[in-house]
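Here the complex is missing a single protein chain, while all its other protein chains stay put.
Chain lettering (A and B) follows the sequence in which the chains are written, and residue indices restart at 1 in each chain.
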């Protein structure tokens, strides 16, 4: 593209807008046909659909193992995936600051196209708005997603019962630590990349086993603790987690020890929590472990009862404590 | 009172050192441990190395605790041994 930076003129709907659309977006998302209409016109698939939207802000925009584009696609694909859907279509809305380097925009859009391809998802509609410099930290992306819930495969949280296994698909907190390090504010350095990735290819393997999956959630903001508390409360389940069984990378533990953080509240962007019928847990675990993303999957606990929803963490000494939602935000502490 | 964590010194200059804690790193001040060497472990609190960790004592402590743990009646197989 001829311009080096995005300008307010790119948002005026004229020739420059057209060029930005053609050269940056349409060529990469491959939605030339759909873009001739004001809305993408799509065949209605059989079964129910799942629909979700999410707006992504990431500071900095480029993190080891992740950029805002990759995150925006993976995040929405993952929300569809853990809702039991096969992700099909995404839309992408961009708010871009004047002066934003086109080169960086291209990198972001390339990452989106590549991430969408992993799950066989098409980005079929988009929008671009340009705002004044210094107002939004570069770029903000909204993605909405449509997925199909096949009738023969659905989640059944109502069937959750004592003995069901709680599985996490890999070590938690990598994304939060990679972002913390990239921000440089608290002086923490690490080579650990973000775990940001689309979960659909991995979950597809799990679905192929035919295992009875009660429920899935991706432990993003608020971390594993929050995801579990929400499941427990929403479905009236008592969940017991074995502290020692929760996979955490040493680099994440190191950062937590330095700053006094709790890794249970650290976001992951490429992990799933699965509640699975007791008898099916071994084959789900095996299917997960056969994938690159899930090779460190582990059973971390069980459903121990129904009723008042709560999460208990069992320590190595056998004592139990209640896990709560994150109170406010995590702050580095000396005490 | 005070969160403190042991980390290994992997670089040092006059006033600061890079300390590795389980694979993540942090720059810390070494004004309180002027004799610290690369390879030493230090206890870090609020961005400063507070003390050099003594290897001999650390090992001796662990051995002493293991002895306490073994004071159980002989011949009783513990859960963790099975």
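By definition in this document, contacts are C-beta pairs under 8 Å (C-beta built on N, C-alpha and C of every residue); 3 or more make two chains touch, one makes a residue touch a chain.
Simple rule for what comes next: contacts and distances are computed from a predicted model.
Peer 1: Given the choices "ABC-2 type transport system ATP-binding protein", "NADH-quinone oxidoreductase subunit H", "Hydrogenase assembly protein HupF" or "ABC transporter permease", state the protein name listed in UniProt for the chain not shown.
Peer 2: For the chain not displayed, UniProt's protein name is "Hydrogenase assembly protein HupF".
Peer 1: Which residue, A:19, A:118, A:133 or A:320, contacts the hidden chain when the whole complex is considered?
Peer 2: Considering all chains, including the one not shown, the answer is A:320.
Peer 1: In the whole complex, what residues of chain B lie against the chain that is missing from view?
Peer 2: Its contact residues with the unshown chain are 1-4, 6, 8, 29, 31-34, 41, 43, 45-48, 50-55, 57-62, 64-66, 68-72, 78-80.
Peer 1: Just checking the interface: what residues of chain A touch the absent partner chain?
Peer 2: Touching the chain left out of view, chain A contributes residues 186-187, 244, 250, 258-260, 312, 315-322, 324, 327-328, 331-335.
By definition in this document, only the chains that are shown with their structure count from here on.
Peer 1: Roughly how many whole angstrom separate the Cα centroids of chain A and chain B?
Peer 2: 36
Peer 1: Under the touch definition given earlier, write down the residues of chain B that touch chain A in their complex.
Peer 2: Interface residues on the chain B side: 1-3, 5, 7, 18, 20-27, 44-47.
Peer 1: Mind listing the chain A positions that touch chain B in their complex?
Peer 2: Result: residues 177, 181, 187-192, 249-255, 257-258, 260, 333-335 of chain A touch chain B.
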